[in-house]
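Please see the structure below; I have some questions.
What follows is an incomplete set of chains from the complex, kept in their original frame.
Order as written gives the chain letters A and B; numbering starts at 1 within each chain.
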Amino acid sequence: MFSSTADAQAGKALTAAVITISDSCASGKREDLSGPAVAQFLQELRFEVTVRETVPDDPTKIQNLLIRLAREVQLIVTSGGTGIAARDFTPEATVAVCERLLDGVGECMRAEGTKKTPLAGLSRGVCGVRGRALILNLPGSPSGALESLKAVAALIPHAIELLSGKTEHKH
Amino acid sequence: MFSSTADAQAGKALTAAVITISDSCASGKREDLSGPAVAQFLQELRFEVTVRETVPDDPTKIQNLLIRLAREVQLIVTSGGTGIAARDFTPEATVAVCERLLDGVGECMRAEGTKKTPLAGLSRGVCGVRGRALILNLPGSPSGALESLKAVAALIPHAIELLSGKTEHKH
């Protein structure tokens, strides 16, 4: 239904960045378990994870990093900072740099997550588009991050293809 | 639970406009299959489809058409332009002219659509109110448009009744 992009036709892997957003991980007080788990799962989805970064819960630092990476990779996945604690700024920083938001992706992550724990409904993670890059927010816990990513794994490569290529038919 | 409107009491049909939003349909390069399918389904729901138009994916043209039709009909259904391709502007144009948005309608269309294809989660279609008219965005593909419309068919006449009439009891 959709034409493949030149990259996909050539068999090239889609590129991804994985960002851990956490004061305690950035300062070395806590080991980052979510970032490596997310990166590994993306590799199983045949993404090439070309960037791995850790930043504190600082809105300006998060925004600057998203802006830079959106020029370098096709998918940016963040983990952490999606809750309602005072230092949870990831959704606001993501909304600030995105040109379009895909509400259905956050809905889908929460609806799937709610099947395991009602607390999934508190996650404020969003998904949006900046340029030709897709930005996806996951929760900070390793299990929450992986479950949310799995819930939308079928959507993500397709969305990136739409962003980077021509479509023969619009959905 | 709700008082009927004068129109409904008199057995008058609710009026609807069906708009196809697509560069290729507007230029005649592609046959519009979604518009006629949507119009037929609305007639089965006992709507009188008084307007059928096709416009290109041009935000200003879409907005102007929505503004004009909101004075003429009770329901405006659009098909097309809800995706994330560069020329998908329908949700933005709809949000720009609506006074209120009904987030639950988009949620419902995506949740139902996801049961058939995960890609339904990428649709950005919204539903909103301008004056006494309800505006509903459907995807561009005939199957996607019909499935989305069916998912919310039970809501639409009721919402229009609320917009045009008095309520005995607020939900």
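Here, a residue touches a chain if its C-beta (ideal position, glycine included) is under 8 Å from a C-beta of that chain, and two chains touch if they have at least 3 such contacts.
This is a predicted model, so every value here is computed, not measured.
The complex is a homo-oligomer: every protein chain shares one sequence, and counting across the whole structure file gives 3 copies, of which 2 are shown.
Here, only the chains that are shown with their structure count from here on.
Centre-to-centre separation of subunit A and subunit B, using mean CA positions: 31 Å.
Within the complex formed with subunit A, the residues of subunit B that make contact are 22, 80-85, 88, 103, 106-107, 110-111, 114, 118-124, 139-141, 144.
The touching residues of subunit A, when paired with subunit B in their complex, are 100-105, 107-108, 111, 129, 152, 154-155, 158-159, 162-163, 167, 169-171.
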